[in-house]
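The structure under discussion appears below in the form of structure tokens.
With one protein chain held back, the other chains of the complex are shown just where they sit.
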Amino acid sequence: MPDSAREFFSAVFLVIGAFFYLAGTVGLLRFPDVYTRLHALTKADNLGLGFLVLGLAVQAESLAAALKLLLIWPLTLAASATVGYLIARRARALGISPWLRPEDR
Amino acid sequence: MSTGLLYALAGVLLFVMGMAGAIIMAGALRKILAFNIMGSGAFLVLVGLAQRDGIPDPVPQAMVLTGIVVAVASTALALALARRLAADGDEER
Amino acid sequence: MNLALVFDLLLALMLLWSAWRALAAPNATRAVVMFIVFGLFLTLAWGRLDAPDIALAEAAIGAGLTGALLLDAVRTLGESAGADAGGARSPWRWPVLAFSPLLAVILVVAVLEAPQQLVDLPAVVERNMGLSGVTHPVTAVLLNFRGYDTLLEVAVLLAALFGLLALAQGAASAATRESFLLHTLARLATPPMIVVAGYLLWAGAHQPGGAFQAAAVLAAAAVLLHLAGLLPAWVAPGRLLRLGLAGGLLVFLAVAILPLAHAPLLTYPPAWAGALILLVETALTVSLGLVLAGLFLFLSGRSLRDEETR
Partner (left out) sequence: MRVAPVLRRTLAFALLWWVLVEGSSVSWGIGLASVGLATFASLRLWPPAHWRISYAGVAAFAGWFLLESAKGAVQVAALAFQRRPDLAPRIIEISLALPAGAATVLIVNVLNLLPGTMCTDVEGKILRVHVLDGRLPVVEEVRAAEARIARMLGVTQ
């Protein structure tokens, strides 16, 4: 790939990644309870991170360097899925009841 | 203002904030937090001031690296002391 | 005003804000969480200061391990240990609050007026890199040019662990039972973490990395296994563990006194410097990993028994 095309794709991926991070953070601030906030963080940030490492991997100098960056993604996915579950379970154990729509209450 | 100087100044303020906290906070845990903030402030001054011209200086960097490890060790020791203190306090009552 | 400076200013403000919240938050859990946030902001600051070695250590040790220690302390000490955030009862409150701004102004002026260094340290390090045996300046300083600092620092760490062991009160066996998900994560993540620790150890010779960061990764793996209930409780160190804990210091000492016959302490012959540094770093990785893990494991012996098995 020529360098200009590389830089273009890299920039596009990084912007998309940053957008999903922003969305996850906005969700964290705006969603009503711990469970819905966990949804926002795990889902949006994971895709955001995926695009960030992809954007950086495109710029990498060698295949191994690109793979090293991409490796971050599945590791973080596994950690965040597990931590999300642990937080949700802890919240349940503490008796925090989930937020419901007014019409569902 | 250079990056190094900016963080050195932030370090000064953190140091003062941590020092005030360490003196006036009542709980053991807060005092330990305050000491850690004080230490971090000192680390920032050490590295930031040495790099105010923008040239990375490996000497303070290496010192701070070991400093962080010593800080966690002293934090753990302080927590063990706090725990012992709390346990003894319970026995006396 | 350029964008980088705006970012630095914002980050400096966030540092001050999170430190303030860690001190003034209404309850202990919140204070500790804000302290971890402070550690992460600090990690970014080290990145901005071209200090990736410190950033790595700060993230893993400053925010990670210290955070775990403090959270564990909140649980065992209870919220009361962090009470009185305002310090309203301290008789020193008003004098200290009155004096602090004055001290801050004096120190700020001192930093702004600080004279230039008489010795240009980066240049000195640069000139001597060829003799150091490695190509990464921070490692050269850490294990060669100022090796005695690091040697004593390892001794201090070991001493802190002794103190902790002396204070720990017959920790009950950690019947840690945690979620099966954490169990799986710990089992899956530990082997790659060993490889990553090896990589960091190797990398230290020519790029950010080295024994401290590698040890932090190993310690993190041990803490993870402990939380998942996969590691036997560390109540009192047995013979093998003692050897592991002290090994780094012993190897470092041996390497330090070896050249004493014809040179001062810790002077490596340049031809051997690279190999000796690698030997010391390898021993340090294992020992520091065990010591750092021990700081957490010996302290949180009686832990997590209230967690249900799943």
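Chains: A, B and C, in written order; residue numbering restarts at 1 for each.
Heads up, the rule we're going with is that contacts are C-beta pairs under 8 Å (C-beta built on N, C-alpha and C of every residue); 3 or more make two chains touch, one makes a residue touch a chain.
Predicted model, so just to flag it, every value in this text is computed and none were measured.
Novice: For the unseen chain, which displayed partners does it touch in the full complex?
Specialist: Every shown chain touched by the left-out chain: A, C.
Novice: Touching the hidden chain in the complete assembly: which of C:188, C:236 or C:260 does that?
Specialist: Answer from the full complex: C:188 touches the omitted chain.
Novice: Of the residues in chain C, which ones touch the absent chain?
Specialist: 180-181, 184, 186-188, 190-192, 194-199, 201-203, 230, 282, 310
Novice: Touching the absent chain: which residues on chain A qualify?
Specialist: So the residues of chain A touching the missing chain come out as 19-20, 23-24, 26-27, 30-33, 35-36, 38-40, 42-44, 46-48, 62-65, 67-68, 71, 77-78, 80-82, 84-85, 88-89, 91-92, 98-101, 104.
In this text, only the chains that are shown with their structure count from here on.
Novice: How are the chains arranged in terms of who touches whom: line, ring, star, complete or other?
Specialist: Here the contact pattern is a line, an open path with two ends.
Novice: Counting only Cα atoms for the centres, state how far chain A is from chain B in Å.
Specialist: Roughly 32 Å, centre to centre.
Novice: Compute the distance, rounded to whole Å, between the mean C-alpha positions of chain B and chain C.
Specialist: Here chain B and chain C have centroids separated by 12 Å.
Novice: Return the residues of chain B touching two or more other chains; collapse runs of consecutive numbers into ranges.
Specialist: none
Novice: Along chain C, where are the residues that touch chain A in the complex?
Specialist: For this pair, the touching residues of chain C are 179, 181-182, 184-185, 188-189, 192, 308, 310.
Novice: For chain A, which residues are in contact with chain C within the complex?
Specialist: Residues of chain A touching chain C: 75, 78-79, 82, 85-86, 89, 93.
Novice: Where on chain B is chain C touching in the complex?
Specialist: 1, 3-10, 12-21, 23-30, 32-34, 36-37, 40, 43-45, 47-51, 55-59, 61-66, 68-77, 79-84, 86-87
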